[in-house]
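Each remark here refers to the structure printed beneath this line.
For this view, one protein chain was removed and the others were kept in their places.
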Amino acid sequence: MAVSLWQRLAARASVPVFVASGKDEPDEIQDMLWQTGRIKLVFTPRHASLLVVTGQIPVEQSQSLAIIHDQLPHPRATLWCGGQPCFEFIAAKRAPSPQTLVASAEDLPQRIKETQKQLLSGKRQSEPDLNPDRPPAPWQGKGDHGQGGEGMMGGKPYGRPMAMMEADLRDGLMLDALEFSVGPFYHGLPAGLMASVSLQGDVILKWQVESPPFPTALPSVFVRALHQDTPLADLEIWRVRVHLQRLARMMALDGLDCAAVRTLRLAGPLPCITQAGLGALQKQVGSLEKHLRKRGFFALGAGIGELDAQQANLMGGYVGRACGMQEDARSTSKPYQALGFTVSCQDKGDVQSRRLQLFAEVHQAIALAAKAGREEVMLTHEEIETPVGRLTKRQAPKDHSEMLQSLLPGMEWREALMTLASLPVAGATREGGWQ
Amino acid sequence: MILNELLLPIFVVLITLILGAGVVDYLHHATSALGKQMSLRRSLNPLAPLYRLGLALSQQSVITEHPDRLNLRLAPALYFALAALGLAVVPWSADFIPADLVTGMVLWGAVEVLATVVIFLCGWSANAHLPLLGAYRYVSLGLSYMLVSMFVLIGVALPAESLQLSAVVESQREIWNVLRQPMGLPLFLIVGLGLTFWGPLDFASSPDLDRGISADQSGASRLVWQLARYAMLVAFSFMAATVFLGGWLGPWLPGPLWLVLKATLVLLILLWMGHNLPVMTPDKFISVAWVLLLPLSFVDLIWAGALALW
Amino acid sequence: MTLTMLLIVGAALIGTGLYGALSQQSFVMLMMGLELMLNGIMLYAVAFWALAGHGIPEGQLLTIIVMAVMAIEMAMGFALVVAVFRTSQADTTEALQDLKH
Amino acid sequence: MVGIWTDITFYLCAAIAVFSGWRVFRTDSMVRASFLLLISFLAVGVIMLLLAAVYLGTALFFMMAVEMMVMALFMVMFMMNPAGLNPMNMVHQPWVAALLGFAVFTGLSLVAVYGEFPANPAPADLDPVRSLGRELLGDSMLVFESAGIALLATMIGTVVLSSHRGRYGPANEGSEPPGLDPGGPPAKSAAQKQQQREEQKEQEEDKQDHDQ
């Protein structure tokens, strides 16, 4: 096949990649790809030419992954990183070729670029559809005019029924509710969260969780601190990292791509930061915060996604503290007390205060890490305050997706997504489970 | 005569839009890459827009289930046509004006409003929910920024005593409107962000809708939509440069060059805003537009009126 | 482009609009018919202004007044539709008639 | 030369205006219907430009674009099956309406053809915008200011009618009858739903008849 001029040009462009995150895989790979040149993370499979699956996709989600796969325009290919391919469940006859498996995350950027070149030069066939080429419901030749519909609103014209009326939560106009399921690979939602949603206009009428988000893997430092002496500075540095990553995702959702990537660049190399580096980090985070404050990043969240005391209590962690609760496992631990730790709080409990709280905790954690690093403080405690909630020997931070069902209805889509991004909805896990 | 008065203007307008769209694409990605502290050599590569063009053209254009095909095709074409219509009334020099309409300002207002229709049509006709939500959000924006734009432009028409853009440029011989009416340009820039759903006012293809209107576009159909959007940004920059920065007026250099330079400046400001400001929440923007921006544009008009009489 | 031709075009618009206004069941489609008729009337006004009225400004003013009528008709019409729909979920003229008893 | 092109443009625009005006009532999609009407207006706007009514032509563009955009919003909001996925035919007395429409067209055309109108074209050097402006600030000042009052009244009227929650509670408060049982749903709404169901059935039957 002759390679056209377009394809030759295209081979030099940044590769548009859609990432589907699976289980047990923190968003590290996605964050890494964000910062890599010549790779462009896109929000929808329509804009991508490669589908990158990170981590293991559970069987229940493989159908959704197949849907995403088929939505990519040709030419397309799939790369599996850190998990086994799961498409056999759908298309048994078509075993994926071994070359699509990527062993380590470091190889991934290189493999992405190679695969794209092969696709464009025709060396590699574009992957065919996994799902059968059938309409969602048979319609041809049925109904009054052969369009599959009946009467005014009935039947399934062109394969789908029409939306039906539902009472509204806000202004009492009874109009059609748009029902669909969203996720588990929707960009603005935590990976794995799938919900069936009913919208009227922009407002969410119903949010039914179909599957909870994949549990996030807690950095092993926090687990270690339950059992043995761990440098307190490490704990705090990891806290900074997780918080910054969460903030970066919020920024990306607000369209602040540049700030998000800058934040990720700060967060990426943190685990091996030196004492001297901490001072510089403190300054950089400070200037980032100032930059964001001037651009209205915090003010944007004012009055959005307010939690009541009960919900905040349930969530705990920084969410509780953003709501004004003086609860922190660190305040009961001696080494922290010795370092002069005090609980910092916000008062409102909306997205704005959660964003402020995250930044405040980042600053605090950097200061604590610097001090603890100098004094080489070690810590073992039966209750550890992780960035996503409280951790004890018996209990990990829990999954809170159930709460969304009562929290999100009545919000507009944008507000709902901003709220979701500011909450640690997913539970935590570590290898081998908790028992 | 035909050549000079008919073909040349058409050619100039279309070439400006297409080349301009390339420049917008280049500047947009280059500034974004610089903001992300990517490698300098790669982010400044002048051929990058061509690569992206190649990529878009080697991809298939997916069409959603049972769309309104006619409107899906027409929307990008009409959006681009509106950009062309807007640019057509902009004077390049004292004697080269593609279409010197007596009511150029009113026509620009019409372009803004018709753009709302076209963007809505683009989102509606895909018959998919994310584009649909994007389209409706955009209409809320389009209907609210429009009045601001018209007040600001009328403020500019007062000292010129005309709605003709060539007269507006002439009225800026002594002092540019950006200095004479200091609130005009900032308000008009907000209008520009709205018109091209750019940066903080990107309601139609916002990240929380996974790119909304564009969520189900790919390949060539996405390319033409992007082209039209960039072209509109170009047309707006030229308009803003003409109305507030004295258009082709300027010493030493020839008029058209001045115009291009000023338009590039406006473009860079818009791109900077796009990278640095968060996307507003759509429901807050209507309040802001009607309760804050509209009164501000009233004040701008009163200021312009008082100054014109004095 | 003579006055007669312009008036015939205007007449065609008015005729079509009248057909729409009389035949359509739903409020909004009915309003579309009215708008189309007003469109024809505007064309009439401008045609007379340009070709028979020696460009007197009242001709233009008349067109603007027709536009204002259109805007007011639409705004009030839709506000009524909203109010009616809110209380009774009705969207056609017949449905409103039935409410009488 | 210029005259011929003007004529061609005029006939094209006239054809577009009338054709799209007629298509408005023939299409199933509400969005298409409103934007077809917009096309009809735009074509009339171009005719106005040809007639040297520059201001009215361009102003018609933007006025009608806004109105039709809002029209489309409301059409989609309140019409069943707004995209016309199922073809439908929501008309009553179509023949009477068509006849009347045609009669009006013929009558007006006859007047146009046989009527005597003064040939008194606008002077070529007339500045339409300026003359209109002077008129607004001179003789027609009263028209102008009363238009302002009328628009204010419209604004208040639309807000009162359409707004749900004002300072004094919901707009439809007190307009609903009490429930059949204490705290139950309003009496009318249940009856209304029943009515609607019957109506829908009727329409379907009508359509079946129509198809046969």
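Letters are used for the chains, namely A, B, C and D, taken in the order the chains are written, and counting of residues starts over at 1 for each.
Please note the rule applied: contacts are C-beta pairs under 8 Å (C-beta built on N, C-alpha and C of every residue); 3 or more make two chains touch, one makes a residue touch a chain.
One rule holds in what follows: contacts and distances are computed from a predicted model.
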Pick from "Branched-chain amino acid ABC transporter substrate-binding protein", "NADH-quinone oxidoreductase subunit", "Multicomponent Na+:H+ antiporter subunit C" or "Peptide/nickel transport system permease protein" the UniProt protein name of the chain that isn't shown here.
"NADH-quinone oxidoreductase subunit"
May I ask you to name the displayed chains that the omitted chain touches in the full complex?
A, B, C, D
Out of B:L143, B:I190 or B:L271, which is the one that touches the chain we can't see?
B:L143
Touching the left-out chain: which of B:A157, B:L187, B:A204 or B:M239?
B:A157
Cross-chain touch to the chain not pictured, restricted to A:L173, A:I273 or A:A369, is A:L173
Decide which residue listed in B:V24, B:A48, B:L78 or B:A263 touches the omitted chain of the complex.
B:L78
Under the stated touch rule, tell me which residues of subunit B contact the chain that is not displayed.
5-6, 9-10, 13-14, 17, 57, 60-66, 73-74, 76-78, 80-85, 88-89, 97-101, 103, 105-107, 109, 124, 126-132, 136, 139-140, 143-144, 146-147, 150, 154, 157-159, 161-163, 210, 215-216, 219-221, 223-224, 227-228, 282-283, 286-287, 290-291, 294, 298, 305, 308-309
For review purposes, identify every residue of subunit C that touches the missing chain, sorted by number.
64, 67-68, 71-72, 74-75, 78-79, 82
Over the whole complex, note the residues of subunit D touching the chain we left out.
5, 9, 46, 49-50, 55, 59, 62-63, 66-67, 70, 73-74, 76-80, 82-83, 85, 129-130, 132-134, 136-137, 141, 144-145, 147-149, 151-152, 154-156, 158-159, 162-167
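Simple rule for what comes next: only the chains that are shown with their structure count from here on.
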Provide the C-alpha centroid distance between subunit B and subunit C, rounded to the nearest whole angstrom.
33
Subunit A to subunit D, mean C-alpha position gap in Å, rounds to 47
Centre to centre, by mean C-alpha position, how many angstrom separate subunit C and subunit D?
5
By residue number and range, which residues of subunit C touch two or more other chains?
82, 85-86, 89
Can you list the subunit A residues in contact with two or more other chains?
157-158, 172-173
Using the touch definition up top, name the residues of subunit C that touch subunit D in the complex.
1, 3-29, 31-33, 35-36, 39, 42-43, 46-55, 57-58, 60-61, 63-65, 67-68, 70-72, 74-76, 78-83, 85-92, 94-95, 98
The subunit B residues in contact with subunit D across the complex are 66, 68, 71, 101-103, 106-107, 109-110, 112-114, 116-117, 120-121, 124-125, 127, 136, 139, 142-143, 146, 163
Sort out for me which residues of subunit B touch subunit A in the complex.
32-33, 35-39, 42-43, 47-48, 50-55, 57-62, 65-66, 129, 132-133, 136-137, 199-200, 202, 206-211, 214-219, 222, 275-283
